[in-house]
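Note that one protein chain of the assembly has been removed; the remaining protein chains are unaltered in position.
Per-chain numbering from 1; labels A, B and C assigned in written order.
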Amino acid sequence: MIPRYTRPQMAAIWEPEARFRIWFEIEAHACDAQAKLGVIPASAAKAVWERGAWEIDRIDEIEREVKHDVIAFLTNLAEHVGDEARFVHQGMTSSDVLDTCFNIQLVRAADLIIEDLDKLLVVLKRRAYEHKDTICIGRSHGIHAEPVTFGLKLAQAYAEFDRCRTRMINAREEVATCAISGAVGTFANIDPRVEEHVAEALGLKPEPVSTQVIPRDRHAMYFATLAVVASCIERLSVEVRHLQRTEVLEAEEYFSAGQKGSSAMPHKRNPILTENLTGQARLIRAFAIPAMENVALWHERDISHSSVERNIGPDATVALDFSLARLTNVMDNLVVYPENMLDNMNKLGGLPNSQRVLLALTQAGVSREDSYRLVQRNAMKVWESKGAVHLLDLLKEDETVTAKVPVAELEELFNMDYHTKHVDTIFRRVFGA
Amino acid sequence: MIPRYTRPQMAAIWEPEARFRIWFEIEAHACDAQAKLGVIPASAAKAVWERGAWEIDRIDEIEREVKHDVIAFLTNLAEHVGDEARFVHQGMTSSDVLDTCFNIQLVRAADLIIEDLDKLLVVLKRRAYEHKDTICIGRSHGIHAEPVTFGLKLAQAYAEFDRCRTRMINAREEVATCAISGAVGTFANIDPRVEEHVAEALGLKPEPVSTQVIPRDRHAMYFATLAVVASCIERLSVEVRHLQRTEVLEAEEYFSAGQKGSSAMPHKRNPILTENLTGQARLIRAFAIPAMENVALWHERDISHSSVERNIGPDATVALDFSLARLTNVMDNLVVYPENMLDNMNKLGGLPNSQRVLLALTQAGVSREDSYRLVQRNAMKVWESKGAVHLLDLLKEDETVTAKVPVAELEELFNMDYHTKHVDTIFRRVFGA
Amino acid sequence: MIPRYTRPQMAAIWEPEARFRIWFEIEAHACDAQAKLGVIPASAAKAVWERGAWEIDRIDEIEREVKHDVIAFLTNLAEHVGDEARFVHQGMTSSDVLDTCFNIQLVRAADLIIEDLDKLLVVLKRRAYEHKDTICIGRSHGIHAEPVTFGLKLAQAYAEFDRCRTRMINAREEVATCAISGAVGTFANIDPRVEEHVAEALGLKPEPVSTQVIPRDRHAMYFATLAVVASCIERLSVEVRHLQRTEVLEAEEYFSAGQKGSSAMPHKRNPILTENLTGQARLIRAFAIPAMENVALWHERDISHSSVERNIGPDATVALDFSLARLTNVMDNLVVYPENMLDNMNKLGGLPNSQRVLLALTQAGVSREDSYRLVQRNAMKVWESKGAVHLLDLLKEDETVTAKVPVAELEELFNMDYHTKHVDTIFRRVFGA
Partner (left out) sequence: MIPRYTRPQMAAIWEPEARFRIWFEIEAHACDAQAKLGVIPASAAKAVWERGAWEIDRIDEIEREVKHDVIAFLTNLAEHVGDEARFVHQGMTSSDVLDTCFNIQLVRAADLIIEDLDKLLVVLKRRAYEHKDTICIGRSHGIHAEPVTFGLKLAQAYAEFDRCRTRMINAREEVATCAISGAVGTFANIDPRVEEHVAEALGLKPEPVSTQVIPRDRHAMYFATLAVVASCIERLSVEVRHLQRTEVLEAEEYFSAGQKGSSAMPHKRNPILTENLTGQARLIRAFAIPAMENVALWHERDISHSSVERNIGPDATVALDFSLARLTNVMDNLVVYPENMLDNMNKLGGLPNSQRVLLALTQAGVSREDSYRLVQRNAMKVWESKGAVHLLDLLKEDETVTAKVPVAELEELFNMDYHTKHVDTIFRRVFGA
């Protein structure tokens, strides 16, 4: 958690106070269930809820002695609850508390991330419609291909993050489980109904079979999903970085008045936000690997997962939350230069329309190979002129071409609307009716 | 694809013949749709289906010249179809064929993997019920904890692979899309209805918005899912390896008659199959990272993903298919030694029951801390005797204990059935009614 | 940086105070060089050294306004230095300061890690000699193979960490460079001799060619090296965890008096330290990937590496420092049970000597295949008896065997010294004369 890359709401989930609050609720709900089952006195459960309290410093102090965080917490809790505290945690094992708590934290983190995605989707949709018809050149391999619209780029981003939203819902579902099953998960010392009660009270499902720990394949899937979302952030960030290049300059991150781009070159406006996001993505992606390595715990459990999760739990979710918010901000305020988009498109003297000419020739009865060669010999001249001569003009003068495709028809082939005629169809697919 | 780790059905999906067959079907279905739309003659579509053919050697030969695989294929196809071949591939781009084909291959691979999982689940369920009541010690940190049953271990594995099944269905869904959208995905040169037709004919959904390529977040999620499944394979493999250790020997991989374990030590039976699976898991897991790095292609596409996918497409699916089949075989034939399980359990002189004693003391009104100390002082003696003295015997002689928990009650605390009373509940949760 | 997994000396390297101190020194040394070259007044350099000061809070305050950390620092510095501050940072770019500083931090971190390794090596050597002749069974595949000594295991660990030491020295060398080369590394605005001066003053080498940034392949190699060291930590940790298993119990992590192993099972002593190290290794290993992804910065630089390095710089070095110290502590205090080692070895009724018998038979003229079968048929009986019958006894009764290898010779084959005769040779190789 680097402060500058951390937002308070997500950080709060991982703070000691939040953790102990969740521990308390797990224990207190478990007491309720135990009381309902007659295992402990109802007054004990009541006492826990009423007098339950803790102090972080005191817990730390006890932990330094007993070297066990849950025992430290329970000891401190007992100092407040008094004698009835002996009914707390009965039949439970530390992992019941720790794993259920971790899952609750991950669920809450997922909820924030889904909210983040919702906000990003709103922005992407708005900007996509704003630029639905803003023509720009489509590029494959970084090379001009055929025209697209800037709105289409954003619609693609929308569709991608909409998929991420579904993935996050699945990931949330993966970890929304509760285990209160005792030492090795057999419920030997605790009734399964306690687990069911606590699960319901906390909005979770009982883990069908736990083995002291909640199985880590769930968490592996969760962190793998964060990694995929991060990779999508990288994709859109790289797009912005490309568009902001000096030679391209079709879009630019918003540049606030007081901001200095460089200590040395006052004219520079650097896409530092999306570069930052590119780096964050690398980091979030990397966390998926140790999360997967955590799956193969030994027998009913070992604790090797713990040091990993203490890091990647907060680090991955905080970084992803921050990244989504930053990306939303970037896209919300992205300065778009439609005029530059047109300028760039026109640099190639009509070459992006060569595909249409190729088709027209084929449909006029020229073989595929011959058509290809006819287009190519003119296109290469345009290319070598750096766009100074226009493909249409050359084609008009190429009698082998005009013998098959008359001039008027050639001119029609260079009409830009041709490329955008299905934009509405695509928007309908992506955004619905 | 290492031959010894490859099964023919999965390998077949990735062979040139299968690939060209899919390419052909995509092109031929597209011709049908184009003919239906009146873009090309119906006779052309018919000719493609009727005369369509290709030879791998010839394609290779053409590709060496034109350095483009799809053009090579189309050229060879044209040699068979004849003049009407000029209507093939109209308005399409190579990626339409390549990406849709890759997705079909991934879908078929997913289908095989789901079948593999189904077979594994059948085996795990059978063996779980077989050993539902086979008592063995549960271990946390590799240290004896409390009793479980071997069936519970297998039920946990079943639940884990059942989750993997759901994940694979999601992963399959992720990549079951078709793109026939032309040069930069705008449908400028091809009607979106062609895509819809081809998609339906091939059991896919149209990609809502493609940009020449099908977006790679789908594939990232797919390979991330394979990686999680592999991690689950690793978990169960590591369990088997642990159980087969000389000192533990609670289970053993089936050892065929002719097999030699080692050139030097004839007595050795090594868990080489599960060790192999542990390695395979490392490999499959690693493939998730480049798949995620593939997401951020430049603009509408670049081709950096291709060399990655040519490797991990076959390598990850072949390895996972092989691994699941091998794991199924291992679990199907696993030799289980219930007697050794009991022997191991009894090594600790009843220590695994200490938790029960702790609870009994607490319930008899002793404070949590005092109970802990009472149990601990007896348990340590057992521990130091290496199980030669039994905890029950010591407790009976500890008057502070018997003052609170009478001898008869103490004896009941060491009844093994206590630990298995909820096995049926857990089995019901995992396997249904 | 999780506090509980952080040691103060390493943390100090990464604290703002240390960073600003390094920034200051870079700037001040650069002023010295500039003054020597006559570019700025000598009095200015003097003023910087004498009056140079900064306050973290003030820097933060300025940074919030200018959104640029180096400018914020320089502004604050100027508040102290006064008018002569205008000579500071002349011809330099922020990256000159940031990258040189980061390298200094990595060098210092490497120095601490090398110290850690030295301490670990001392402990491993001491314990290796202590247990040079402590016989224990060697295991391949977790199965008993032939005898080794516990000292040999430690000698292997020593050799491995000694290689790590060399690797860390190489890694340190990789990043021990300094760049003061201006905006795009051309020295257009600053004399290369400034870089040379600063490099020498700070114990670094000038970066031969920088491009605003110091090339990140250096850092990739550095973090990859940390990852390999972490993997070695994992290996030794896994060894300890295996040895501490209930059924094996040949060694145990030191268990302090006040420590509670589990809230539920007072008899348990869990290898939680080495489990923790196993997890830490996963984390440190993962950091290598984003470090490698950082190499391909765009053109002369982009800043995507920065968010990665702000995390992995401290996180990887802090975790590795902590892990090495913890491992040293574990190995220093490891409780070794030679008696249990012998007990374990004897469980197999002499099977580990089967290889010797095999050789003896071969040397007595029996074909390799026949020897193998002769040994195997006796060994299998021992195996099935769970060590109740002894291989030597069976062999003595096997006339086909004794016809080739007389009884007296057979008995000699089971002499344990046979296996340890080259321990001294190996120790000499590892530890020197």
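One rule holds for everything that comes next: contacts are C-beta pairs under 8 Å (C-beta built on N, C-alpha and C of every residue); 3 or more make two chains touch, one makes a residue touch a chain.
Fair warning: this is a prediction, and the values are worked out from it, not measured in the lab.
*Asks:* Taking the full complex into account, find the residue in A:R58, A:K119 or A:H141 that is in contact with the omitted chain.
*Replies:* Of all options in A:R58, A:K119 or A:H141, contact with the hidden chain holds for A:H141.
*Asks:* Identify the residue among C:I2, C:I56, C:A201 or C:V228 that touches the chain left out of the display.
*Replies:* C:V228
*Asks:* Just to verify: which one of C:L117, C:I180, C:I303 or C:L410 makes contact with the chain not shown?
*Replies:* C:I303
*Asks:* Looking at the whole complex, which of C:T6, C:Q90 or C:N340 touches the chain that is not displayed?
*Replies:* Selected residue, touching the omitted chain: C:Q90.
*Asks:* Which subunit C residues touch the hidden chain?
*Replies:* Output for subunit C: 74, 78, 85-86, 90-91, 138-142, 145-148, 152-153, 155-156, 159-160, 163-164, 167, 170, 174, 182-189, 192, 206, 208-212, 215, 217-218, 220-221, 224-225, 227-228, 230-232, 234-235, 237-239, 242, 278, 281, 285, 288-289, 292-293, 295-303, 355-356, 359, 362-363, 367-369, 418-423, 425-426, 429-430.
*Asks:* Across the whole complex, list the residues on subunit B that are touched by the chain not included here.
*Replies:* Subunit B touches the missing chain through residues 2, 5, 65-68, 70-71, 74, 89, 93-94, 182-183, 189, 241, 256, 258-260, 262-265, 270, 272, 275-276, 278-280, 282-283, 285-287, 289-290, 293-294, 298, 302-308, 310-312, 315.
*Asks:* On subunit A, where is the contact patch with the chain that was removed from view?
*Replies:* The list for subunit A reads 137, 139-146, 241-242, 244-248, 260, 262, 264-272, 275, 289, 293, 344, 347-348, 351-352, 354-355, 358, 372, 375-376, 379-380, 382-383.
Following the convention adopted for this analysis, only the chains that are shown with their structure count from here on.
*Asks:* In whole angstrom, what separates the CA-based centres of subunit A and subunit C?
*Replies:* About 33 Å, centre to centre.
*Asks:* Can you check how far apart subunit A and subunit B are, centre to centre, with Cα atoms defining each centre and the answer in Å?
*Replies:* Roughly 24 Å separates the two chain centres.
*Asks:* Which residues belonging to subunit A are in contact with no fewer than two other chains?
*Replies:* Only 74, 182-183, 189, 278, 285, 289, 293, 298, 302-303 qualify.
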